[in-house]
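Removed: one protein chain of the complex. Kept in place: all other protein chains.
The chains carry the letters A and B, assigned in the order they are written, with residues numbered from 1 in each.
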C-alpha cells in the first residue's frame, strides 16, 4: 500500500481517552515522537483501538502550521511538535518544509514562500509543527 | 454562484444520523457516489436538512489523501472513495490528481509530486480518495 500523505507516523497507542462521542488517541513512534488524534468513539470501536495496539497517524502537509522564535502565544492545537528544519522543496507559491523531530520522525509542512521568507527559515532553524488532533487520520493494520 | 473548491458533489440526503451535538449526513449523487459529512446538530437545523433534501458536499483538494495498492491499514476516515486516476496537473511542488469515481463524479486531490512518484501514479491507476467527514462542507439551495 502507498499513501499520498507525506507524514505517516507508525507507532503504538499509548493513551486513549474515551468520551461519549469523541475519543483522543495518542500514538507514540518507536523513537518516542507523539501524535494525538481525535476520533469519533464509533471509529475507536470499529478500528478496535486499544492501549498498545499498532497504529499509524496520518497528517497531510497543508494541515501543518509552523511556529518559530520565542513563543508569544499558547495554542488550542493538541499537537505541537518541536523539531529542526532539515530541507526545503520550493515552488512558485508554496514550499514544502521538511523538519526532523527529536525521536527521528520527519514531518513536512506545506507553507507559502512568503511564510518561509517572513520566518527567515533556513536549514537548522528550530520550529514547532502545529496541527489539530481532529485533523489526524488514524489507521490500523488489516 | 461559483465556488473555488474543485470537488462539489450535488445530490440528495440519503442518510441522517442525528446526535445531541453532531450529526452525520450522507449525500448521494445521481450517479450513486456517496459522501459523508459531519455537521453540528445546529447546522442540520439551520440548513433544514432532512431525508431526500437537495444538498451539495464540498471538499477542497488539499483535504484529500490518496491510497493505492493492496490495503494494509483500515482508517478512521468515513469517506473512502474508490476510483481511477484520470489526469494530472503538475506544478513544481504540488500536483493535482484528478480521479473518476464509478458513479461518474470526478474528485481531485492536491498531493506532492514526491507522492505521485512514490505511489507510481499514472492514468488508470486505481486509488482510494480518503477524507474525514468533519472536513466536508454542506450546502443547501437558497
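In this text, a contact is a pair of C-beta atoms (placed from the backbone, for glycine too) under 8 Å apart; a residue touches a chain by one contact, two chains touch by 3 or more.
Remember, it's a predicted structure, so these values are computed and weren't measured experimentally.
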{"item": "Of A:16, A:53 or A:67, the residue in touch with the unshown chain", "value": "A:67"}
{"item": "Touch with the omitted chain, as defined above, among A:59, A:81, A:107 or A:130", "value": "A:130"}
{"item": "Contacting the left-out chain in the complete assembly, out of B:43, B:72 or B:86", "value": "B:43"}
{"item": "Selected residue (touches chain absent from view) among B:52, B:124 or B:141", "value": "B:141"}
{"item": "Absent-chain interface as seen on subunit A, which is shown", "value": "19-22, 62-63, 65-77, 91-94, 97, 109-112, 114-116, 118-120, 130, 132, 134"}
{"item": "Residue numbers in subunit B that touch the chain omitted from display", "value": "1-6, 21, 37, 39-40, 43, 46-47, 56, 58, 60-63, 89-92, 94-96, 108, 110, 134-135, 137-142"}
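Note that only the chains that are shown with their structure count from here on.
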{"item": "Rotational angle, Cα trace of subunit A fitted to subunit B, multiple of 5°", "value": "120"}
